[in-house]
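Note that this complex is displayed minus one protein chain, with the remaining chains in position.
Let's turn to subunit A:
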Amino acid sequence: MQEFFKFIVEHADKLAEQTLTHIGLTFLSLCIALVIGIPLGILITFRPRLVGFTLGSVGVLQTIPSIALLGFMIPLLGIGPGPAIVALFLYALLPIVQNTYVGIREVSPALKEAARGMGLTRWQILFRLELPLAMPVIFAGIRTATVINVGVATLAAYLAAGGLGEFIFGGIALNNTNMILAGTIPSALLAILFDAGLARLQNLRGLWRYRVMIVFFLLAPVLSSFYWYPADGQPRLHAGFAHEFYGRADGYPALIRTYDLHLASRLIDQNLMYEAVHTNLVDIISGYSTDGRIKAFNLRTLADDKHAFPPYQAAFVVRELSLKKYPELQPTLDLLAGQLSDSSMTELNYQVDYLHKSPETVAREFLNRSDLLQKPYVGKRQGKLVVGAMIFTEQYILVEILRQLVENRTALEVVTKTGLGGTKICFDALNAGSIDLYPEYTGTGLLVILQPPLAVSDSLQVDTKAVYDYVNTEFQRQYKLNWQKPLGFNNTYALMMRESQAGQLGIKTNSELKRYLDQ
């Protein structure tokens, strides 16, 4: 409980901003739903033939699970507040259209006939009789729509539109209960608050009801404008951070610690982050330095000149027993040392992810280019080497390179076990002898496997070589596992910007970014 309040206090600014954004999203979509839904509800009372079709259509929208509706928005409209508001609007439509229609239709026919008999026109009947009398029912619909929207708006964070969902998604990604609660409790409170407020309004009698309803209709656009309420002035650049980056000590907090770099940030799903910067939704993202999309979207990776982020050098981790068993393995593995730079690894990822080449082809082309292949070994295979890989593109490419190289140069048969869930699984498999080796990153080995005391990791983090030496020594000592020489690239966190914007602003490093923002 204490930790929860501590989290709230620490993130008060962010939470306030998210709450405002959340209210903004809810009411912006609600306003659009009112502007479209009420006239639509009125229209179908004029044209009874359209009733079935209209209520059917908006009803079907309502049956789509909210997460799926938002999911559909990505291919249709991309990400950002626009698609999120469209999705929320579609969700709010049914209760408003339906209640407008029902409310008007339930006005007593005798009353409508009396009004006609006294010479009111169709429009006068609508505005003087039907709408005022239907108002409580319409408001019940608005109340339902508002409460639904407060809930569904948490999913807007998935489309990088902000709101209290940022903490909920972030908390889920980081398995951080306090973070989940920091998003959940305010959003639940908002729902209760709006529900109770609108319920009270609905129960007002007489003249007051109409006065307050008019106030509500004027207030809704004001609440909508919260979406644009700037968190800290008008930031010059907007950042979009993956939840993990935002929450992990070696992510955004490290950036703040090292550069004193505070960014107006939004939490985004890490798979949508690259698209978000590509489509100008944000200007800076926290990418991974070898991701293929860096090339695909022409992004510039800012140099971490003060070493805020720990090094994540890639290298194969091999069982000592395997190296002893197959002495020809060591020299072959040595051939790969330093062969891959950040940019060449990015290129390989790009070819698989975006050009849809198979990892096998990409690996072969790489080996040919690097002149690492000899006349292939054609004799009978002797011995079996099992190679593991985690479940992402880069790992597939690396084990494929390894397989082709080893089979080219030695008599060993290489079997790959790809798709292992993560570091912990690979490491356990390696430790147990189910696999002989797999590609790992020094930072992960340090923080996930070794988990040294804070003092040790702090002293190491800035120095690439020190980290490598430390993990190598400790793996050797504790597990009899051997870190091969680094492959050359560093798959770590990096801030990224669009090449065009970064070029224009002359930003190449994190320090330059800091200087630009301080101007």
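As a working rule, a residue touches a chain if its C-beta (ideal position, glycine included) is under 8 Å from a C-beta of that chain, and two chains touch if they have at least 3 such contacts; residues count from 1.
Heads up, the rule we're going with is that contacts and distances are computed from a predicted model.
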Hidden chain of the complex, named as in its UniProt record, picked from "AAA family ATPase", "PqqA peptide cyclase", "Nitrogenase protein alpha chain" or "ABC transporter ATP-binding protein": "ABC transporter ATP-binding protein"
Omitted-chain contact residue, chosen from A:S57, A:S108 or A:S358: A:S108
Residue of A:L61, A:V102, A:L133 or A:L237 touching the missing chain in the full complex: A:L133
Sites on subunit A contacted by the missing partner chain, in the whole complex: 108, 110-111, 113-121, 124, 128-129, 132-133, 206
